[in-house]
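The complex appears here minus one protein chain, its other protein chains still in place.
So, subunit A:
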Amino acid sequence: MAQTINTEVTRVDARRKVTGTASYAADSIPAGMLHGALACTAVAMGRIAGIDTARAEAEPGVVAVFTHETLPDYKTVKGFYAGGPGSASFWPMEGTEIRYAGQPFAYVVAETAAAARRGADLIAVRYEEDAAQIHMDPGESFIIGAGEDSEGMTLTKGDIEAGLGAAAQTVEATYRTPFQHHNPMEMFAATAEWRGEQLTVWMPSQSVRTLRGGIAKAYGLPETSVRVLSPFVGGAFGSKAGVTPYAMLTIAAARAVGAPVRLIVTRPQMYTVATFRPETEQKFRLGADADGKLTAFEHVEIAQTSRFDDVVNPGTHMTRSMYACPNIHTEQRLARSDTNSGGFMRAPNEMQTFFGLESAMDELAWKLGMDPVELRRVNDTNRHPVKDVPFSSRSLMESYDAVSRSFGWADRGREVGSMTDGDWLVGYGCATATYPTNMSPSSARVRMQGSGHAYVELAAHDVGTGSYTIFAQIAAAQLGLPVEAVDVVMGEADLPLAPIAGGSTTAASSGSAVHIACTNIARGVAEKVAAQKDGPLAGLDPAQITLENGVLKGPGGESQSLAEALASTPMGEIEAEGQYRHPALTDKALRMTYHGGYGVAGPVTPEMAMFAFGAQMAEVHVHRYTHEIRVPRLHGAFAAGTWLNRKTAHSQLMGGMVWGLGSALHEITEVDTPRARFLNANIAEYLIPVNADVRELRVEMLEERDDYVNPLGVKGIGELGIVGTAAAVGNAVYHATGKRLTAIPMRISDIVSA
């Protein structure tokens, strides 16, 4: 049997995706389906003073127009940051209140999608408008739970002022990051069909269990009465994790009109009806002795949040885990403004904070006159700087050394502005990448047939990353089958528990569950064949039979392939479940996951700190006259335990770096301050990198063994590649121009005015 782990395996769904036969949630069209459309507010704050739906109702094809007064049975759930499954705590259309621009105020159902949209546009609405503020005021920031239990949101170790006092060099700097939107290719969509008290919902989701649990509870239905289906997801990045108003409105509307209803949210509406990455400010004070050893590390992160949720993505927990330092002070702060609630977007704790941290480290290196790579080396540590437990594995400097070699770091000019290429100023920059290794509990069911076929079933999700493929590989490797002989079924809430596809946990957590289920299959088969009269393993103690690459082995060298052994049993078929739970997972976190929440072990357990690491290097060209910033080379080296599939892992890391490049140079949700609206709400004007921006992009994947993290030794990689890219680019801009850009995206206008 060919080895399937740590090889390049083409996605099992590749052909279906490129031929259009992969069915996404909105491709399911129940008989008699009608179409929904949202009407959203122009103003950001105030009240609905009146809605006139007469013209919409008269529009041909329109079946019904619902407002806060006319939608019976519209149910809501608690918001995520209040411990519920909802995308936000404030629910539109419960009353007249308007809390953010682009808030749904009416829901139109029509025979065609065009009629529904037209109907939505024909609704006349009067507002009582109040003043709204879209940008946070960092001066008004607060620490969550200050005065109560604020454990973790602030941290002090040692004496930061003493550490700064003792430093040979200090850096004090503030960095800013903007509002950003996920912009998955696949639009937000929800289709609801009621049959009596049985509800089916098709919806692209990162958590079908969360969705089912939330809906069932809201409607007081048993979970068995609610089916949630999300077979494929066309990108999510955090935007499809929660129970959203557009889903609950669709479910209520379908109930009200007595027919299935499908809503596809428009691209501009996608900017306001769900979450986004909040804007932030990152304040650092670093001190180092003459050798570069950190004597003081202070990081205060201020992140924007809505008026009704404390959206906290604790980035300071990541930065304070990074470098050795005796004196550490961190604060996790929020500042409110008038938007819908933000949420998590790919590397939600890390992208912004590592732009700050790694830019500040670069400033420090220049002040010290040190090679920035050496500054990281001097401060590298194999114990967690705060919790003082060892890292389960940490290949930070191996990553720097590998990327330095491939990039040619040693060839850089040592002075600012010392390299040019024609009219372009050239600079090199580097930065650290890291991502916490979090493990959720997960289950999986595996059924194997003696004919040599296996089925893997679990309520996990393939958000485009390749989960279908890696689960097939894990099962194939253990059961001794070719990858094509394993069918993976996912994206249904009725299947065995799997966690939210978030925090880069799926491969490690659900992959471990698949692994355990396969081990259990082997045990079941071993028991049966050991009890049989003949056969190579007959009469052995089943506890002594082991499974290796699909072959059962006895203590005396007896062996039989699992498939053969299975075929010899009376049923010729076996089913087993696997339950994975990291030993450090608390009961509370376990319960949380079973109730649709995000319960994890890690990244720091009582005995270990679990993180993946990497290093990125960018060559940046800044045009002497026009100040255009281009990145002809971007190299990254990463170590993240076992590589399950070198092809999909490479894609994740490369895609992450492209995303990081976008956050460095392009990505920003433009804001109209007077009216508190997001402006460039479409993908023509919300810029992300195109091919011409991504030139030489190299990913090096280092070998790393970690027996602590989980049975497979896997760390999550879906977000790792984004972290640090923006700082690497910014640091290279500084090297090229001597201009330190402290906000992303870094654009022509910033250099012209810097």
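One rule holds for everything that comes next: contacts are C-beta pairs under 8 Å (C-beta built on N, C-alpha and C of every residue); 3 or more make two chains touch, one makes a residue touch a chain; residues count from 1.
Note that contacts and distances are computed from a predicted model.
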Listed names "3-isopropylmalate dehydratase small subunit", "DNA polymerase IV", "Xanthine dehydrogenase YagS FAD-binding subunit" or "Aspartyl/glutamyl-tRNA(Asn/Gln) amidotransferase subunit C", with the criterion being the UniProt name of the chain not displayed = "Xanthine dehydrogenase YagS FAD-binding subunit"
Ask   = Which one, A:R117, A:H181, A:R285 or A:H635, makes contact with the chain that was left out?
value = A:R117
Key: From A:K240, A:R255 or A:H627, residue that would touch the chain that is not displayed   = A:H627
Key: Identified contact with the non-displayed chain, of A:S23, A:Q198, A:T420 or A:T673   = A:T673
Request  = Give the residue, chosen from A:A22, A:A42, A:L221 or A:V551, that touches the chain omitted from the document.
outcome  = A:A42
Query = At which residues does subunit A meet the chain that is not included here?
reply = 42-43, 101, 114, 117-118, 121, 268, 423, 623-630, 665-666, 670-675, 677, 679-682, 684-685, 687, 689-693, 745, 747-749, 752-753
